[in-house]
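Every protein chain of the complex appears in place save one, which is left out.
Chain naming follows the written order as A and B, and within any one chain the residues start at number 1.
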Amino acid sequence: MNIPLLAARNVTRNKLRTVLTTLGVAVTVLTFVLIRTVVAAWYVGVEAASKDRIATRHKVSFIMQVPKNYADTIRQVPGVQAATWAQWFGGKEPNHEGEFFATLAVDPKTTLEVYDELVVPEEQKKAWLENRQGILAGDVIAKKFGWKVGDRVNLVGTIYPGDWQFEVSAIYTAARKSIDRSTVYFHWDYLNESLPEQRRDKVGWIVSRIDDPGKSATIQASIDQTFDARDIQTLSQSERDLNNSFLGMMSAVLGALDIVSVVILIIMGLILGNTIAMGVRERTTEYGVMRALGFSPRHIATFVLGEAFTLGIAGGAVGLAIAYPFVNQGVGLAIEENMGAFFPYFRILPDTAIAAMVMALVLALVAAVIPAWQASRLRTIDALRQVG
Amino acid sequence: MSTAASSAHASAGITVRDVTKVFYRGKEPLTVLDKLNLEVTPGQFVALMGPSGSGKSTLLNLIAGLDRPSQGSVQVGQSSVSNMADSELAKWRSQNVGFIFQTYNLMPVLTALENVELPLLLTKLSGAERKKRAQTALRVVGLEDRSTHYPRQLSGGQEQRVAIARAIVNDPSLIVADEPTGDLDRQSADDILTLLTKLNTDFGKTIVMVTHDPAAAERANVTRRLNKGQLS
Partner (left out) sequence: MIPLRYNARSLVRRRTTTIAAALGMALVVFVLAASLMLSSGIKKTLTQSGRPNVAIVLRKGSDAELASGVEKAHVALVSAREEVARDGSGAPLSVGEVVVVITQEKIDGNGISNLSIRGVPENVYAFRPTVKVTEGRPARPGTDEVVVGKRARGRFKGVDLNKAFELKKNLPVQVVGVFEDDGSSYESEVWGDLETVRRGFGREDGVSSVRVQLTSPEKMDAFKTAIEGDKQLQLEVFPETTYFEKMSEGTSAFVNGLGITIAVFFSIGAMIGALITMYASVAQRRKEIGTLRALGFSRSSILFSFLMESLMLAVAGGVLGVLAALGLGFVKFSMMNFASWAEVTFSFNPTPEILVFAVVFGGIMGVIGGFFPAVRAARVPPIAAMRGA
């Protein structure tokens, strides 16, 4: 037996209360982890964004197009290794009307060069490149729609009206988190040829890969410079900034979630503080006895803090033990499957788990500071007098 | 306890000189002890009796170093208890005083052995040594077979014996007991008193005991009566 152990032993005194407190802290830890995971999942796109990619689009609005031949010009800009283009198609799967997913008309060959994290079996890759009506679909969306390689499928265009016939040529997975697994890619040529003359040869944006991520800002500037005198000016952003600007529009939600995270921590602190304060009040006599035996005020404070620490650890550990299967095997999988376009990666990050544990411990200690101080300040004879 | 006889401070004398203790109830001063003098020779077993509010517990607290007098001095062995700072007092108590309370005051979450070991946590002794000493103390009170029991699994008399073991485990020169038999039946009370007498005669401990019980007072060498803050 030693002093820290003695402190920890005190949690066994009122078992029901200890169990309840542990559960209370565990629930708040779980909630905290869940909220932070939502926030983290939002930032995954930013964090995982490739540093060596730049997106260039119409300066005025993302709904306006740039000429396809801008891609050729961009390839000439020093530092640019490869460039490809894409057009937002906004397709809908007739059997899954409410499902949101990205449908992009792209240039297949250069897309695979620029997005080298797309993992496609060699055989399927070849098939997709050769089939003008071929689709390259993410494994998550393919699974949801029940698509298999070789299937003939229909998509309804929201921006380009009509029924569009495709064949699923290939299914990709992602080597990195920088790309979601719910996108449908098809040949831009197929779209372009079906358009009336005056709408042809325009694309939504151009993505280029650069040789040195450190020069990203310079290269963005020189791309935009190149088109400055043209009719259509461009706005180039690193993939990271692009994802960030989407987050910017959700910043109020993220801010609200931050506030909610703080609120949950306050609740956690209240639960812990309440339990600790009650324990201290009930044990006044004992502290008096210990003081009489020669334990110092500092020892008494240590007992209270040690007990709080134990509660914090227990609550944090139980909370994480629930949170991991709950999020990583339960909610997370469901979200990745159903909302993959928004949250391609919804898992507890190690940082989140560590933060939750640290917060539980810190809050336990903070909540114990006042009771510990009060307990240590008790006059020995007053504390003993409470005997009865 | 085998080392007790050879210990340098096996027992201590007590000199209480001109001690006054005033409490304030609100702004109203209340003189509990009034210029009180008391001499206890080393190895004496003193019983303090008196009606409620006579100040006997207050005197005991002053001797045990739980409180300081408003005026006057308290000397225990070589130590001037009334002049020490709180932290010095705490250290002094842990080395020189053994406490026995009316309500035993054992820690409910600790076993009998761990309760006895508690004061030794303040020493630099190794874990094994602490355990050995605690076991020795439990043997002295005749409860070595109850060492793994928790307080709630013991009878009142047994609890008080564990408390006595706790009081002697650090080999103090002074034992203070506040109504040690107050919550016990006659038989258990007699056992406890026999044990205290043994500590006094066999181990030479100085004992100061507050009691209401004339049978308990009889076991002491000397009985002093307090009335309205004065010894009679």
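Here is the rule we go by: contacts are C-beta pairs under 8 Å (C-beta built on N, C-alpha and C of every residue); 3 or more make two chains touch, one makes a residue touch a chain.
Everything numeric here is computed off the predicted structure, so don't read it as measured data.
Contacts of the undisplayed chain with the visible chains, over the whole complex, involve A.
Among A:Lys59, A:Lys177 or A:Lys215, only A:Lys59 touches the chain left out of the display.
From the options A:Leu34, A:Ala48, A:Ile348 or A:Leu384, the residue with contact to the chain not on display is A:Leu34. Considering the whole complex, the residue from A:Leu5, A:Ala175, A:Val263 or A:Val358 that touches the absent chain is A:Val263.
Looking at A:Gln133, A:Ser222 or A:Asn244, the residue that reaches the missing chain in the full complex is A:Asn244. As for the chain not pictured, it touches chain A at residues 16-17, 20-21, 23-24, 27-28, 30-31, 34-35, 38, 59-64, 90, 92, 156-159, 161-162, 233, 235, 241, 244-246, 248-253, 256-257, 260, 263-264, 266-268, 270-271, 273-275, 277-278, 388.
Keep in mind that, in the parts below, only the chains that are shown with their structure count from here on.
Taking each chain's centre as the average of its CA atoms, chain A and chain B sit 64 Å apart.
Within the complex formed with chain A, the chain B residues making contact are 61, 64, 66-67, 86-87, 90-95, 97, 99, 101-103, 105, 107-110, 114, 117-119, 121-122, 127, 130, 166. On the chain A side of its complex with chain B, the touching residues are 1-3, 6, 9-10, 12-13, 285-286, 289-297, 299, 380-381, 384, 387-388.
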